[in-house]
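Note that one protein chain is taken out, while the other chains of the complex remain in position.
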Amino acid sequence: MTNVQDMLETYPGDLGTIDRDALAECIQACFDCSQACSACADACLAEDMAAELRVCIRTNLDCADLCAVTGRILSRQTGNNLVMIRAALEACRTACRACGDECAQHADMHEHCRICAQACRRCEQACQTLLSSLGR
Amino acid sequence: MTNVQDMLETYPGDLGTIDRDALAECIQACFDCSQACSACADACLAEDMAAELRVCIRTNLDCADLCAVTGRILSRQTGNNLVMIRAALEACRTACRACGDECAQHADMHEHCRICAQACRRCEQACQTLLSSLGR
Amino acid sequence: MTNVQDMLETYPGDLGTIDRDALAECIQACFDCSQACSACADACLAEDMAAELRVCIRTNLDCADLCAVTGRILSRQTGNNLVMIRAALEACRTACRACGDECAQHADMHEHCRICAQACRRCEQACQTLLSSLGR
Partner (left out) sequence: MTNVQDMLETYPGDLGTIDRDALAECIQACFDCSQACSACADACLAEDMAAELRVCIRTNLDCADLCAVTGRILSRQTGNNLVMIRAALEACRTACRACGDECAQHADMHEHCRICAQACRRCEQACQTLLSSLGR
């Protein structure tokens, strides 16, 4: 998704002091994690033991939703409201941690959970890095 | 949206000790606020002074997104993770407060902002009430 | 969701010749159906026989997504593009028909599927009515 950086660079307003690399990485990680979580929920659903994976499926669905919205909010720069951005990032980080933990428990048995856990870890880290770089 | 209560009542699992009235009200408020914010962003865009309303439009878009996702997360009961639900509710409450404040500034001039600010206030309150009712 | 009508009435631009009652009903039906489908997917997941309901769960997820987006698109009036609106309505109608048919098969056994099938039928009909009212 090479457009993320290009779209940031062509934004006509003032991006302020935000760390653009951390922002671009976080946007990419959010979209990527949202896709992985949607696919993992569906892959869990296709397993013979789907009923035993119901908590994983639900966590995947929530994480897919929160990552999608956070990636969208971060893609906007106009009238940036740090309080709102921090709130979205914190919710996304929490979801990625919960989903990464849940998927990691099934990583040995289900390769899709292993890959999804990685996407969640990367997104959790990207949210943390961006949060740390934001002023209060 | 009378189905919200019906869907909660027919949920086959254990809803636990959650306050069902507060939950149903919050789900309804989230969906309603998401619709109002989407419509308000578009109504602002149609105003002659659209360029001066850009912060309002952006805040509306963020709030529409966060309310939609929070309404969806709250519509799920399986494997409820209180840490994640709290994080989503806090982000949604923050967005509704920001959007309600922003729209309230234009309420005298734009009727759509006045209605939208009301929807935001109701949703902010519903998130707060549900958050207060949740155990830690 | 009484705001739908209010937001349409306070739209500052020209709504054109669109049937406002059909539009408002369709917006409401889309948001309602999206909520019901999200809740039904989750209720199916909580059933002991979740694995046997996997097609229903997946159809619910798709229908929830398409209804949410169609409700959002219909909430916007600025620069209405009939080709795009028709395309969204047709996709939503198709999803509601598929999901209504699927849920109806489990309506005797699962009350949440019965309620969800009703929400899908209402939304399918609302999409059809709005489509019929739109000029080409």
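As written, the chain order gives the labels A, B and C, with residue 1 at the start of each chain.
One rule holds for everything that comes next: a contact is a pair of C-beta atoms (placed from the backbone, for glycine too) under 8 Å apart; a residue touches a chain by one contact, two chains touch by 3 or more.
Keep in mind the model is a prediction, meaning the values are calculated, not measured.
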Per the touch definition above, residue among B:42, B:90 or B:124 touching the missing chain: B:42
Candidate in contact with the missing chain, chosen from C:36, C:73 or C:113: C:73
Identified contact with the non-displayed chain, of A:38, A:59, A:81 or A:94: A:38
Of C:49, C:87 or C:109, the residue in touch with the unshown chain: C:87
Touching residues (missing chain, whole complex) on chain B: 41-42, 45-46, 48-51, 54, 57-58, 61
Residues in chain C touching the chain absent from view: 54-55, 57-59, 61-62, 65-66, 68-69, 72-73, 76, 78-79, 81, 83-84, 87-88, 90-91, 94-95, 98
Positions on chain A contacted by the hidden chain, ascending: 1, 3-4, 6-8, 10-13, 27-28, 31-32, 34-36, 38-43, 45-47, 64, 68, 71-72, 75-78, 110-112, 115-116, 119
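To be clear about the criterion, only the chains that are shown with their structure count from here on.
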Same-residue or different-residue interface between chain A and chain B, half as cut-off: same
Magnitude of the superposing rotation for chain B and chain C (Cα, nearest 5°): 180
Chain centre separation (chain A, chain C; CA means) in Å: 27
Distance from chain B to chain A - Cα centre to Cα centre, in angstrom: 21
Touching two or more other chains - residue numbers and ranges from chain A: 54, 57-58, 61
